[in-house]
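Read through the structure below, which is laid out as structure tokens, and then see the notes.
For this view, one protein chain was removed and the others were kept in their places.
All chains are identified by letter, namely A, B and C, in their written order; residue positions are counted from 1 within each chain.
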Amino acid sequence: MLVVMQTGASPEQIAHVIEAIRSLNLTPHPLPGAMRTAIGITGNTGAVDARSLEVIDGVKECIRVTKPFKLASREMHPADTTIPLGMTTIGPGNFTMIAGPCSVENEAMIQQTAEFLMENGVKMLRAGAYKPRTSPYSYQGMGREGLEIFKRVRKRTGIGIVTELMDTENADAVEDATDIIQIGTRNMQNFALLKRVGQARKPVLLKRGMSATLEEWLMSAEYVMAGGNYQVILCERGVRTFSDHSRNTLDLSVIPPCQSLTHLPILVDPSHGTGKRAYVPAMALASLAAGADGLLLEIHPHPDKAMSDGAQSLDFAGFKKLLDSLRKLAVPLGKKMN
Amino acid sequence: MLVVMQTGASPEQIAHVIEAIRSLNLTPHPLPGAMRTAIGITGNTGAVDARSLEVIDGVKECIRVTKPFKLASREMHPADTTIPLGMTTIGPGNFTMIAGPCSVENEAMIQQTAEFLMENGVKMLRAGAYKPRTSPYSYQGMGREGLEIFKRVRKRTGIGIVTELMDTENADAVEDATDIIQIGTRNMQNFALLKRVGQARKPVLLKRGMSATLEEWLMSAEYVMAGGNYQVILCERGVRTFSDHSRNTLDLSVIPPCQSLTHLPILVDPSHGTGKRAYVPAMALASLAAGADGLLLEIHPHPDKAMSDGAQSLDFAGFKKLLDSLRKLAVPLGKKMN
Amino acid sequence: MLVVMQTGASPEQIAHVIEAIRSLNLTPHPLPGAMRTAIGITGNTGAVDARSLEVIDGVKECIRVTKPFKLASREMHPADTTIPLGMTTIGPGNFTMIAGPCSVENEAMIQQTAEFLMENGVKMLRAGAYKPRTSPYSYQGMGREGLEIFKRVRKRTGIGIVTELMDTENADAVEDATDIIQIGTRNMQNFALLKRVGQARKPVLLKRGMSATLEEWLMSAEYVMAGGNYQVILCERGVRTFSDHSRNTLDLSVIPPCQSLTHLPILVDPSHGTGKRAYVPAMALASLAAGADGLLLEIHPHPDKAMSDGAQSLDFAGFKKLLDSLRKLAVPLGKKMN
Partner (left out) sequence: MLVVMQTGASPEQIAHVIEAIRSLNLTPHPLPGAMRTAIGITGNTGAVDARSLEVIDGVKECIRVTKPFKLASREMHPADTTIPLGMTTIGPGNFTMIAGPCSVENEAMIQQTAEFLMENGVKMLRAGAYKPRTSPYSYQGMGREGLEIFKRVRKRTGIGIVTELMDTENADAVEDATDIIQIGTRNMQNFALLKRVGQARKPVLLKRGMSATLEEWLMSAEYVMAGGNYQVILCERGVRTFSDHSRNTLDLSVIPPCQSLTHLPILVDPSHGTGKRAYVPAMALASLAAGADGLLLEIHPHPDKAMSDGAQSLDFAGFKKLLDSLRKLAVPLGKKMN
């Protein structure tokens, strides 16, 4: 950390700051300059609130230089993380497809979707049994019954399941029914939930919060990892900006800095990211080209009759066409679709 | 809702949309124009996803005209809501102060703060026993022990308590220990938690999410109210924008439209909104002038030694000075400080 | 346009709004509903300010349904626009590269860059003679001398030139020296400048404003086209959001809705969009995959010694490597690099 003194700060003020730093068991390094003095700080500054030094008389500002995440940090763990799943693997060299309806509506449609996916080489199905809805009057999902459907379809088809966990009450049940536990965008900083899935033995897919910085997102991953669960998959799904041409602003530009800061894999959800079926294929292809490790996509046998988010779901024909385009694009990028 | 057809949409396409509207048990009203046809929809459109009509061939866009909240809506309930508390009341004509440290650190400092507040005519104390921290390595609060401190201080001084509930596990314990249950900004769309406090018998202070629209915020209030708890207090605490001159962008401009759309009271938290002690008084005065129903403020006996957020906390002398300024300002505004 | 009345609006209030609509020479279509009345409006509503109806007693809100741009609109002109340049063409089927240094620093480096580009099949060079700099104390560009360099290098090498015009004073000189006139992000709504280049006979590359909606951007294109110059090329270069992992947030998600609303070509500038050299290649590949018509890229013979924006410039070796990756990716996408 670096403390920058105001122009004209007195020697007494500087001495007071140096003392305050020492009282935190840190080492101050005064740097007198032409205009002002700065004081470098070394030691374990992770737990220090920069603003607590900023309010001392004569201090202009404090600047933090060390990132506060450790387990998620590539600096600490240079090698890419690989997430082994039953029939497939998320990680370097692969581009993993996860597709399915927004909500599980009945067993037939999940079975039908699972069969369709397996026939087309997609090994992971996503669907929500618990749905986070802005309105209390909107459809809230099938709940436990949906989880039972997942178990039966998984048993019959072998497909892997990704579903969202919204509260600690259902953590055991969801962990039991799925291969990957999804934490939704609205819960990215639901710390009780993050701590709970830190104790789960299934990988966690952590969606980025609607206005989360990359650092905050990685700190939420750190919460899960600090609990002992190192199998975290990040998922960009659009952020909130002034821009009104799509439901959210899909932030593909987060992929390169994310891969530079962390060893965790990153997927993209272009369905929520755009909110419109017609925009999904272009963003799916762009995600692959940008270096993502896979996609989380909404598809539905009959999108116009979907109970939620039909407008952003591809139908089966549209999805097959997109799969074909992705496979062609993966070749020059040296990625293997799975 | 209004469906706008594309220029040159065929009569068959229009007929198809009309049929789709009827199949949702709604009434279509075609409006042929010079350039294009629009179709008005009447009936209960609350549960209809506009985007599901938008993907029908020939449709350009769908526009929703009815707001989806009901219990929180001023249109439904014109009179302002009043929140009776033990020693004070939040609501029309009043400007209610709630102040205290970010975290409960020990019993002495809560007792000291409560005595100071009561002596100065402030009847509500805020402090966190459970703290939502971005980093898993930061101080997470005293937990149950903090709640016991609240009970003892309340008994001794008579002061009312506001504290944050972060998870359903601790709901009973927090409800028991406080006069107002706070839901933090990161949990504004933690729907399991909102449903839980909908069953509580204590008022709920609902902080605005970091990037929540006014409608989403009121929908979250609606979740609490739909559970049967109509005592909801809104609290603006800054939103996330490109702007970097303060910790968040305190959105005082939300107050007039909020008061136009809902009958619920609205407080402002200028401590989190600005993140810097020096900016708090100006924003506190501006909140009063803008029509807010009160303030949620961080104060600390020794801000420089606070375990969290000391940099945005006022000390006792600074708070007394601010109280004095607020009291003078309340007179011409016809508000009573309490 | 649609006027939505408040619940309980009186027949007199409704009649007053109907009259107000008629006085604007428009046709009102009342739509009585269960909860409230809405009034559809047909006629030329382009010039009407929705908010002027919104302030009439009993009106809840006004909703505009027709987009206000015409010449830029794909609805009016379904076929894609093609921009013929001396040696190449921007438009459907092509992916056009435009590369060069941020600023022209001297003749040798522009000559060297032009030769390098031509050798590698790139026919358009970008460089700034006039530089928009946040600080008045930063390097402001070579000005007229830079324009003379462009003319000589163009004559010697045949390469096309793209350079920014910052004011009307230099419009003739810049038009004379370049093949495409660039309007920078800070001038996207400099209407005097837009009107001026509407009279130019060279194509205009219009960068998106830092917080411009898609509609505002297209309205700025409409300004140029309304002046008679139909050769407008759009260029996405990153928008301003809360996100701090890159200099700007490159909004690739604007490409599909942009191509749906307008027939004008769209390029992407990943150099300004990311602000960091290491992130440029991934975003360049993603732009191609997302359907853009080309790239505007910063390259420099010696980025570490560049007078401006060296940190986001690729060196020649890096650019050749990227060109190679783009060429391979263009094949499955059915695009021709030029």
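Keep this in mind: a contact is a pair of C-beta atoms (placed from the backbone, for glycine too) under 8 Å apart; a residue touches a chain by one contact, two chains touch by 3 or more.
Not measured: the values here are computed from a predicted model.
Of B:30, B:91, B:143 or B:291, it is B:291 that touches the chain left out of the display.
Interface note: of B:10, B:199 or B:260, the residue touching the hidden chain in the full complex is B:260. Considering the whole complex, the residue from C:19, C:167 or C:324 that touches the absent chain is C:167. Within chain A, the residues in touch with the undisplayed chain are 2, 4, 6-7, 29, 31-36, 38, 40, 42-44, 61, 63, 65-66, 75, 211, 240-242.
The chain not shown here touches chain B at positions 211, 213-214, 238-239, 241-246, 249-258, 260, 273-274, 276, 278-279, 282-283, 285-291, 325, 328-329, 331-333. Residues touching the missing chain, restricted to chain C, are 46-47, 49, 51-52, 54-56, 68-69, 132-138, 166-169, 186-187, 189-193, 195, 209-211, 216, 219, 222-223, 226-227, 240, 275-277, 303-304, 306, 308-312 (touch as defined at the top).
Here is the rule we use: only the chains that are shown with their structure count from here on.
Interface residue usage between chain B and chain C, two copies of one sequence, is largely shared: over half of the residue numbers at the contact are used by both copies. Computed centre separation for the pair chain A/chain C is 31 angstrom, with centres defined by C-alpha atoms.
One simple way to say how far apart two chains are is to compare their mean CA positions; for chain A and chain B this gives 26 Å. Shown for chain B are the residues that touch two or more other chains, namely 211, 240.
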